[in-house]
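The complex is shown incomplete by one protein chain, all other protein chains being positioned as in the whole.
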Amino acid sequence: MKFKAKCKSFFVKLKNKFVNFIKQLPFKFKSKFAGAKEIITQGNGKVMSSFAVMGLGQLLYKQWAKGALFLLLQAGFILYFVLSGAADLFGLFTLGQVQGDAWYGIEGDNSVVMMLMGILAVIMIIFYAVIYTANIKDVYRTQCCADTLKPAAGFKKEVSSLLDKNFHKTALTLPVIGVCVFSILPIVFMILIAFTNYGGANIPPALVDWVGFENFGRIFSLGEFAPTFFKIFGWNLLWALLSTAINYFGGLGLALLLNKKCVKGKAIWRAFPILAYAIPGFITLLGFKFMFSYGGPINYYIQAAGGEAVGFLSVNSKWMARFIGLGVNAWISIPSTMLLATGILSNINTDLYEAARVDGASSWKQFIKITLPYVLFATTPVLITQFINNFNHFGIFYFLRDASIRSEGYFLANNTDLLINWLYRMSIDNNYYSIGAAISLVIFIITSLISLTVYVLSPSYKQEETFR
Amino acid sequence: MKKILPALIAHIAVILAIVISFGVISVTADRSASGNEKFTGVLERNVTLHVLENNTAKEQGYLKELLDSFNERYKEYGIKAVDANIDQYNDLEQSGPFGYGPDVLYQANDAVMKYVDGHHILPLPLEKIACKDLVSENAWSAYEKNIDQQSYTFGVPVNIQQPLLFYRKDLLPADWETEWDDNKNGIPDMIENWSALYRFSKQIRQESGGKKYGYMQSLCDSYFSSGYLFSFGGYVFGGEDGTDTRDIGFDKGESYKGAKIVRQLASVMNMECTEFTVSDNRYSRLAEGTYFATMTTPDVYTMFIREMVNKGYTEEYAKENVVMVDVPQVPVSGDLEDESLGFKDMTVMGGVNGYAISSYTSYPNAALEFVNYATSYKMVKKRYELLGISPARKDVVDEIGGLHKEINDNLDGNSIYVMPSVRATAQIWPPMENFFSLIAGDMLENKNVYSTDEALKNGLKKVSKDAYDAIHTLSGS
Partner (left out) sequence: MNKAKAKVAKAKTKKVLNVAITYCILIVVAFIFFFPCLWLILASFSKSGSIYSFDGFFPSEYGFDAFKSLFTDTVMYNYPKWFLNTLFIAVMSCLFGTLLTILTAYCMSRFRFKSRKAMMKATLLLGMFPSFMGTIAVYLIMTQFNLINQQWGLILIYSAQAPMGYMVQKGFFDTIPYSIDEAARIDGASNFTVFVKFILPLSKPMLVYTALTSFTWPWSDFILPKMLLIDKDLYTVAVGLMSLGETEFARFAAGSIFIAIPIIVLYFCLVKYMINGMAAGAVKE
């Protein structure tokens, strides 16, 4: 009952949130444009000149350095558009017209690179718009100061504010640029690829074209696709839940064990899991693969004891291979959870336990009533990230199982594949980049909707502000 | 207000105008380039060629000799060849267009021909290739492709790769001349036909109580196991030149008989044959005498010798007793226990390794000169001496004779099925490997799912279908 009620309240909350969001939209827009309207109606001639050419207004206000900087930026952007930006932007739509031919030294268009540079051009335009607005806001601010006869902030002072009030702007510039280029650009690129025919024999120097939703249509019309998708998705979900739980409680248990008063030499005991932590994952995985193979040491001992060799990870194993995957993942991940839990446990207020002991609570009760709620509460964000990481855990089965294994009833996949492994087989092994991108987009939408909702509703997100 | 809105609009209009005009210029720009003949015959001077060779050539010191003697010879032209020092399987398609690939590459024919569709390697002027008439037609054809009714050649064959039987001569039974030589030709039966090898393996396993094996092989390795299918009419791709990827023929002809042989062979092995374990452990197992024989390509011969020496044998003894021979014959009946119909030659999957020239090289003529030099009589012979490969050059082969002559004859006599020179070849292996390890496991675990011809036929049909799916179903073409 309690669960049901909780679910219900969850959905009600979700609904309210959504309704509120929609209701507030017009106001949000209005408040956004109020400022713009004010500038347009109240701005003077110098503001106007900044509208026309970035930095001109500032120069007219005799703010030489700032004005020059904006002017320089204006020139830089125009130069960029002339030299490559405009061509890149058009390239995003055409995706190339001349097919390259290395035999005759014809350079040709590389559609994929053109798409990438096109996205970059769009990012640059957005960047330009941001700077343009900043330029106008700045000159308007100066105008307001001049109108009220307040002295405008000097260039020096503004620069020094970059280390103070606007320190975040300085500090975040590099990270934001880096993330834009190396995280966002690739993702936008992959999303766009889902709408092209890139892949198969159609790779540069051949020209790639936009095909709209054709790839999605093909996925959903393919008879073998849906059954495989749901089988893999089910296992993927189970895997993410199980492995997160195992790693979490394994690490917590280990930390509790090491926290016991009677354990002497904690540092040494803790060293063993850390050893496992220090060896790079791919080495561990290759080692375990060999260990469980037919020719590996485990089968050596089984056979020496007179038993039959067991195909732990072979073609015919299903749950055996899955359990080994869970175990190996636990071996790799438990040490870090242990470290985390150890740290958290050391922060628990010991008075609580003292009080509990006076009340005569058993140690089990103490764990359930004090330790677990505390630790669970403290690690919700970590749990969410761990769940996502496990959901997309590519390496485990990629290294553990032979690449050629195909299972009955699966399309280009086997029964231990996670969605990400399946994607890899399609997009990299079989070259179906566009189809792979389309599927990953579908998966991405599903997973991100789920986790974003959980995140927004989670106490740690809501309580962020109340914290201070 | 009146002034500001126009200013904003003017600004946007100017930016738009700039973007559109330069965008349109870029789209309409005329970029028809000239199609110059690359092989002008005029050697580029003072250039450095980056040569990609395989690991064995580097390890055994052949590459160094090749580069040194070439550089000595072409010193006066200022042409220098250096090791490209990149991975031997480097994908030219990825590295070439951006200028990171080698000038000259040495790879297997399927790898090289994969680059043709994207024009990543240059068609070679046959008339300028010195060894043109000294290499057999079939070796050339591995590097040929018809484009618009015209035949082009993309590589110069150097070495013929085919699986061979490796066995330990000193592990033959002492009485083989009386007991294991039915046709009295002085060659042990077990290296002449699969039936005898099968019988012998069974005997070894029984006598040793399952501790030792006769013939061992990773049966799942389709490079070796697909040969049984080809021997009975199976093929990879159909069509005139064997490149029609819509016609996949693993189940064609009587290929199920080949699958039956694979399944029977599993019964004299253990479960390791369903994985790639045997491919890795056969060097040490053969050296310690646990295996009597295995099948692999001649380029790994030195690894067997090294392991024998590790196990305490002298190198001479090792070379004397690890013997490579042509693969045994298969029973016509398709049943290893039924020799009544006699035997026939086995068709094996093979390949031709050779040199190709990257389309992105700036010095095609110097590169061609290098290829001519590396495929000269002197260098091919040296390659044979240092690496033990089977040369594709007739004059060298005639001089060496023996097994290498046989391999050349196999190629001429079509009992080597040359790996199809199309890009989709990479996608046929997984379903095949999966099938072979299924039937081998089926035999060893007595599941008997594949014990009938019908089941094998259906299994092969599924392999063909899976391969077809991998290549075509999602591509939409």
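Letters are used for the chains, namely A and B, taken in the order the chains are written, and counting of residues starts over at 1 for each.
Everything that follows uses one rule, which is that a contact is a pair of C-beta atoms (placed from the backbone, for glycine too) under 8 Å apart; a residue touches a chain by one contact, two chains touch by 3 or more.
Bear in mind the structure is a predicted one, so any value in this text is a computation, not a measurement.
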{"item": "Given B:Ser21, B:Thr48, B:Asn85 or B:Asn414, the one touching the chain that is not displayed", "value": "B:Asn85"}
{"item": "Given A:Ile106, A:Leu242, A:Leu339 or A:Leu352, the one touching the chain that is not displayed", "value": "A:Leu339"}
{"item": "Listed residues A:Ala36, A:Cys144, A:Val181 or A:Ala355, member touching the removed chain", "value": "A:Val181"}
{"item": "Residue touching the undisplayed chain, where the options are A:Met190, A:Ile232, A:Leu252 or A:Leu412", "value": "A:Met190"}
{"item": "Contact footprint on subunit B, counting only the chain that is left out", "value": "55, 58-59, 85-87, 90, 94-95, 98, 100, 279-281, 283-285, 288, 303, 307, 310"}
{"item": "Residue numbers in subunit A that touch the chain omitted from display", "value": "112-113, 116-117, 160, 163-165, 167-168, 171-172, 174-175, 177-179, 181-187, 189-190, 254, 257-258, 260, 262-263, 267, 269-284, 287-288, 290-291, 295, 297, 300-301, 304, 331, 335-336, 339-340, 342-344, 346-347, 377-379, 381-382, 385, 388, 392, 394, 420, 423-424, 427-428, 433, 436-437, 440, 443-444, 447-448, 451-452, 455-456, 460, 463-464, 467-468"}
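Assume only the chains that are shown with their structure count from here on.
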{"item": "Interfacial residue positions of subunit B with respect to subunit A in the complex", "value": "1, 3-5, 7-8, 10-11, 15, 18-27, 31-36, 38, 93, 96-97, 117-120, 122-123, 220, 270-272, 274-278, 280-281, 359-360, 423, 427, 429-434, 437-438, 441, 466, 469-471, 473-477"}
{"item": "Interfacial residue positions of subunit A with respect to subunit B in the complex", "value": "39-41, 43, 45, 47-49, 51-53, 78, 81-82, 85-87, 89-91, 94, 97-98, 100-107, 110, 128, 132, 197, 199-201, 203-206, 214, 218, 222, 224, 293-295, 299, 309, 311, 314-316, 402-406, 411-412, 426, 429-430, 432, 435"}
